[in-house]
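Below, a portion of the complex is reproduced, with chain positions unchanged.
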Amino acid sequence: MTSSDTFAALAEVSTATITTVLLKKGIRNGYMRGPKPLAGDTRRIVGPAFTMRFIPAREDLAVPEAWASPRSTRAAIEDMPAGVVTVADARGVTEAAIFGDILVARMKKRGVTALVTDGTMRDAAGVLATGLPVWCTGAAAPSSVAGHIFVGWQEPIGCGGVAIFPGDIVVADGDGAVVIPVALAEEVAKLGVEQERFENWALAEVQRGLPLPGLYPPDAQTKARYDAEKKR
Amino acid sequence: MTSSDTFAALAEVSTATITTVLLKKGIRNGYMRGPKPLAGDTRRIVGPAFTMRFIPAREDLAVPEAWASPRSTRAAIEDMPAGVVTVADARGVTEAAIFGDILVARMKKRGVTALVTDGTMRDAAGVLATGLPVWCTGAAAPSSVAGHIFVGWQEPIGCGGVAIFPGDIVVADGDGAVVIPVALAEEVAKLGVEQERFENWALAEVQRGLPLPGLYPPDAQTKARYDAEKKR
C-alpha cells in the first residue's frame, strides 16, 4: 500500500518532474491531455484514483430519472472514501457537463481530495465555490443527461488519453494531472524529490548567471559540485 | 411578445438550469458550443437575439472597401435596437476576428445588451474596455476581411452548432450562452425560477451534510419536506 510518506513526498514534486521520472521508468503515457485547473491559483494535490465511467447518452436512457437508479453517480459518490481523487472518464466530450455544484459539494463533504476529468463542469462558479479542487476541460451548461450515461465506478478507465486503474496515484498541479501506476509510486516519489532538489539548485545556478551546457543536464564536474553542496 | 417580467425572471436563472428545463420541453440543442465570456467576471445577461451572418472571405470581395457597402456590418449595427443581444454566426472560425473595439464601442453606445459569437474579437483589450459584455471564442489579430464577408442581418443563423432565429431569447453567463425559442420563453422562465429555487435549497441541504440519494433528485419525502419549507 502507498504510505503516507509517499503521499507527502509526492506533494513536493511537480507533475513536470513526475513525467520525467516516469519516462526513466519506461512510462511515456501518464500525463492526461485536457484536464486543467478550473481555479486560477491551484495547489498541488495527490491521492489514489477513484474512477467513474460515462458512455454517450441515448435518449431512452439519458433521462433525469436515471439519476435515482442504483448505478447512479449519486451512489458512486456515497461510496467514495475520504482522501481519494475522483477521476471521471468523460471521453473528452465538452458539450455536456458531467457534474454541477450540488454533486461536487457532496464530494467535498465526503472528504474527496480533488476531481479530475476530461469533461466539463456546469455551474462552474458554484463548483468553484464548493472549495473542491477540480481539473477539467472547462465549463458547459448542459447537464450530464444531455451527453452522458453513467455506467459504473472503480473500473479501469481512460481519461485524457491515459489508462487509470482504481488505486493508481494521481498528482495534479498547474500543469495538469498525471497518473502513477501504484506499483511505482514509492520509487517515483523518492526519485522525484531528488530530481526536484537538483532542478531547484540548477535554477538557482542559472539565476546567478551560469550557462546551460554542462550544468543542465549536469556533467561530471557539475554533479560533483552539486553533491558537495548538497551535503552541507 | 416576451414580457419584461420574463426577462427579469430569466436573469435569475443560470444557463445550466435553463438547459435542464429546455430538455424537459424536448429541446436538446440550445447550448452554443464555443462562446465563453471574454471578461473573467461576468454577470448574466438576457435579451432577444439580433442576428448577423458571415460567410468565408473571398479576395475579390473581402476588401476594406466592403466596410462601406450598404450591406455592411456598420449598417447592421445602426439597425440594432437597444436591449438586443447581438448573435453573430462566424462559423467557428478563430483565425480572423469579426469585430474590434470601434464596432463594439458603437454597439455599446446603441444600447446593445451583449454580443455572442462563435468567432473571435481583435484588439480584445480595447473590446473589454468598451464595457459591452462579450461571449466569444477568444482573440485574434486579423480583421474580418481576412476571413469573413458579412452578408446579412436578422436572418436565421447557426452559432456554436445551434439554430438562432431573430427574436429568440438568449441568456449567457459564466457557463456560456443558451438560446430559448421565443415561444417557450415564458414557460422556461417560470419553470427555471422554480428549479433554481429547489437547487439552492438542495445545495444548502448538502452543505449541512445530507447525502445525495433521495435528496437530488428528490424522492417523495424530500419533495414533501421541500414543499413544506418553501411555504414558510
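Which chain is which? They are A and B, in the order written, and residues in each are numbered from 1.
The criterion applied here is as follows: a contact is a pair of C-beta atoms (placed from the backbone, for glycine too) under 8 Å apart; a residue touches a chain by one contact, two chains touch by 3 or more.
Here the structure is a predicted model, which means the values were calculated and not measured.
Number of identical chains making up the complete complex in this structure, 2 of which are shown: 6.
FYI, only the chains that are shown with their structure count from here on.
Rounded to a multiple of 5, the C-alpha superposition of chain A onto chain B involves a rotation of 120 degrees. Residue ranges on chain A touching chain B, taken from their complex, read 64-65, 67-68, 72, 74-75, 77-78, 94-95, 97, 100-103, 105-106, 109, 122-126, 138-143, 145-146. Considering their complex, residues 14-16, 18-20, 23-24, 28, 31, 33, 36, 161, 174-176, 178, 199, 202-203, 206-207, 209, 211-213, 216-217, 219 of chain B touch chain A.
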